[in-house]
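Every protein chain except one is present and positioned as in the full complex.
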């Protein structure tokens, strides 16, 4: 925390220098991490229009590649219309330090607090997937059905904001304390369900986080259907006893990267509009 | 009622002045409430082509912003093709008083009679959502699953037109008496299911009514799936004992407005076609 | 039958005169019933691309408006690509008597044999709706769930081609005898399920037949979901004891026509391509 505060101050100084142009990504940011910001914009469009993980609500962020104590997240608009000029740069306390001057998402603390305690996480999605809300309501734990959902073998905990001061009529992660509680419940896992609300999904790169969100919903639909058909006799794809979770695929490699290149291509024509 | 009749007369006089151009929104109307009419047209397209609450049937109306005893509703065409020139101005007895001279929807009384008894309601949707018909047929009450469906905690009553003179082969709300009975059953709630027919959904603004319709169907699908998976042990998102329903979000604020801006943008290219 | 044979002969003579241009609708046909042929083309596109009743298989025909002993049906191509020049004119024995010289659908006898015994029927759809095949396989009778599916109260019988000489590996209605058996099982009803195969749907106009196919699938999905949720206590929308089926809506009137005008508009840009 002490470290984060210090970074925060350093960053605020930097942002004073770099974020001079109202409503646009400040030149310094754009120069430093244009490729990452462009990928984050593409990820917004992919999640909204290609794999339908995000509807008009929900958001995705990426940790800065040059400063691990900063992250990028759109101002508070729908993912399907995010452009590079909408991206805000935040410190890990979720203070705005650069980029767009627009209002941020109320629930940005989901992102900031996860980045604080999970140095391996490079991107975070907060979505309102009906599949995830369904499992939590039914009290059924997600279990692994597909080899590409292998991270589900680590568990997908259910977190209820009401145990931390929220109410049925306001379940939003609207402050750092709620974000910290959520990040604590996530622990070292990839994904966590927010009861009556949605899901938080992480990964070691933008591409992996996006495909994790895809496989999480796919796994849930398969499990739901298999349980309805097979009753008590469903066979899950459980990790072999004693086996360790596989090392994360490096960014830019493997089948996840293949999907990422394809999905980005599918939304290429709309990015910037 | 006495008041409404009087308004009706006043309005009819006004409409004689203002609605001179056959088949178009009369200039006076257009000047007075162009922004509202444009938003109503956008809402028609959003419901038909973006969030799929309306199919070729069903309709959405908006109460006049300048005269609370008038409302706007398209002539009897499918929502997905409504243009500004198709909008009719009605009084609360659902008499045509301005705008398009085309035939109105037979079931416009759903709108007029709700506006009469619910001054807080600024827009009404009548849809044929399969989710809603399913819950009524199954005799299962809708219960709240998601924090954005908080209004479901107030209850979503089922209304059967056959108790008011309709028959299995004609369930239409085709006269003021049926509309009044429906509005009475709705009471102070947000939504009501029409048995074997569809749903009526309200809100304190066009944007809120549209997002209410979105969350109502989403909530129903989650509940349906959770009940199938979890059997008797489904956990609902019930309002805390003694808690009051939250104040309505002001029009133009909050996440609903974010979605509304996005949805309108998604149909912007088709509006007018 | 005697009458039909005679008409057949007369028509064959006519077709010799009128269908001189290979692969096109002969001028005489086009002049006589251009509007009907254009509507049939639109219906093909609507069923394939707008309401998704037809996939790459399945077909729709319309009875001639000028000669009740003739009907129109595309040559054997997918509904989603049918153009006016693909339409064949048939007599009620399903002999090609005009229009496109291309090969006809093997199962055209479904159409011809229904037209023979049902003078009220002006259009026929043969589709492979999964909903319909599911109900027949489950042995669950379709029951009315929505007021627009009122014709379901007349019953939707299941017909099994294997009782008339077909086999599990060839269930096609590939000859007049199978078509006659199917038409006999349909009787005076609107729709009939072909076990392990699909459905035949009729109506008193093209527009009504198309909307009947829409409501039949919608009704089936509602019933399926309601049965899963409500178990034995599902409430059906049964016709009142002693009530007669309502008179058919005249072609070009009512909400069905509203949908028809909209659906045609939705595919207008693609017709002819």
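As written, the chain order gives the labels A, B and C, with residue 1 at the start of each chain.
Criterion: contacts are C-beta pairs under 8 Å (C-beta built on N, C-alpha and C of every residue); 3 or more make two chains touch, one makes a residue touch a chain.
Note that the structure is predicted; figures quoted are calculated from it, not measured.
*Asks:* Thinking of the complex as a whole, which visible chains are touched by the chain that is not shown?
*Replies:* Every shown chain touched by the left-out chain: A, C.
*Asks:* Consider the whole complex, including the chain that is not shown, and state which of C:127, C:181, C:207 or C:227 touches that chain.
*Replies:* Of the candidates C:127, C:181, C:207 or C:227, C:227 is in touch with the missing chain.
*Asks:* Based on the whole complex, identify which of A:165, A:230, A:250 or A:272 touches the chain you can't see.
*Replies:* Per the contact definition at the top, the residue touching the missing chain is A:230.
*Asks:* Can you list, in ascending order, the chain C residues touching the missing chain?
*Replies:* Against the left-out chain, chain C lists 55-57, 76-78, 80-81, 106, 128, 130-131, 133-140, 167-172, 195-197, 224, 227-228.
*Asks:* Go through chain A and note every residue touching the omitted chain.
*Replies:* 144-148, 150, 153, 218, 221-223, 225-230, 233-240, 243, 245-246, 255, 258-259, 261-263, 265-266
The working rule: only the chains that are shown with their structure count from here on.
*Asks:* Validating interface symmetry: for the copies chain A and chain B, is the fraction of residue numbers used by both over half? Same or different.
*Replies:* Result for this pair: different.
*Asks:* Expressed in ° and rounded to a multiple of 5, what is the rotation angle of the C-alpha superposition of chain A on chain C?
*Replies:* For the C-alpha superposition of chain A onto chain C, the angle is 180 degrees.
*Asks:* Relative to chain C, which chain has the most distant C-alpha mean position?
*Replies:* Chain A.
*Asks:* For chain A and chain B, what's the span in angstrom between their mean Cα positions?
*Replies:* Comparing mean C-alpha positions, chain B is 35 Å from chain A.
*Asks:* Determine the centre-to-centre distance between chain A and chain C, using the mean Cα coordinates as centres, and give it in whole Å.
*Replies:* Once rounded, the distance between the two centres reads 49 Å.
*Asks:* Taking each residue of chain B in turn, which ones touch at least two of the other chains?
*Replies:* 227-228
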